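The complex appears here without one of its protein chains, the remainder shown in place.
Entry: subunit A
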Amino acid sequence: MASIGVNELLFLLQGLKWTIALAAIGFAGGGLFGLGVALSRVSTHAVLWRAGAAYIAVFQGTPLLMQLFVVYYGIGLLGVNVDAWIAVAIAFTLHASAFLGEIWRGGIQSVPKGQTEAGKALGLHYVSRMKDVILPQALKISLPATIGFLVQLVKGTSLAAIVGFVELSRAGQIVSNQTFRPLMVFAIIGAIYFALCWPLSLWGASMERRLAKSAR
């Protein structure tokens, strides 16, 4: 039985780096496209509205694992040779944008209608109404749910292992196979995930409390 030394720990940290990078990319890409999805869901334009609804239905209604497969092998089938990185980043972006889009749609719709009307009455255009008036309020309302989703996303990155990505979970598996100390290794892995997610959860919960207080 080999012991878990500095090299193994460094290898795990290398995996952690990818886990964080994947979550960050998924969150950034998902945030950007998710904003578009949310806006399409609150638009009065029927085509946009339907497209947004379909998008959300597809990506919320299928497992992330399957989305990863489809994007990873799908891009390959198109004859384009892309890095696993890009494929996985696309898959996470698609996935995250559907969920964030839906969360933010709810946030936008919970901003009282009078805010939009006041903006219109002042002559503000759509972009200013959204950017200056509605979104700041909507995102604040949506912050706890957004953070909650980020936590899910961090954990969800472990699925990227399935297409050969060596993120934290996969790194753990490799180290465990080399050292024959699965319990020890996965205890460490678990602790790392926990250290990553728990503060986020706490932050989300405190944000929720603060919002509840200010709403009173």
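FYI, a residue touches a chain if its C-beta (ideal position, glycine included) is under 8 Å from a C-beta of that chain, and two chains touch if they have at least 3 such contacts; residues count from 1.
Simple rule for what comes next: contacts and distances are computed from a predicted model.
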Identity of the absent chain, which is to be given by its UniProt protein name, from "1,2-phenylacetyl-CoA epoxidase subunit A", "Phosphate ABC transporter ATP-binding protein", "Energy-coupling factor transport system permease protein" or "Inactive transglutaminase fused to 7 transmembrane helices": "Phosphate ABC transporter ATP-binding protein"
Sole residue of A:109, A:137 or A:201 that reaches the chain not shown, by the stated touch rule: A:137
Of A:14, A:43, A:115 or A:152, the residue in touch with the unshown chain: A:115
Contact partner of the left-out chain, one of A:17, A:125 or A:209: A:125
Hidden partner interface residues of subunit A, rising order: 112, 114-115, 117-118, 120-125, 128, 132-133, 136-137, 140
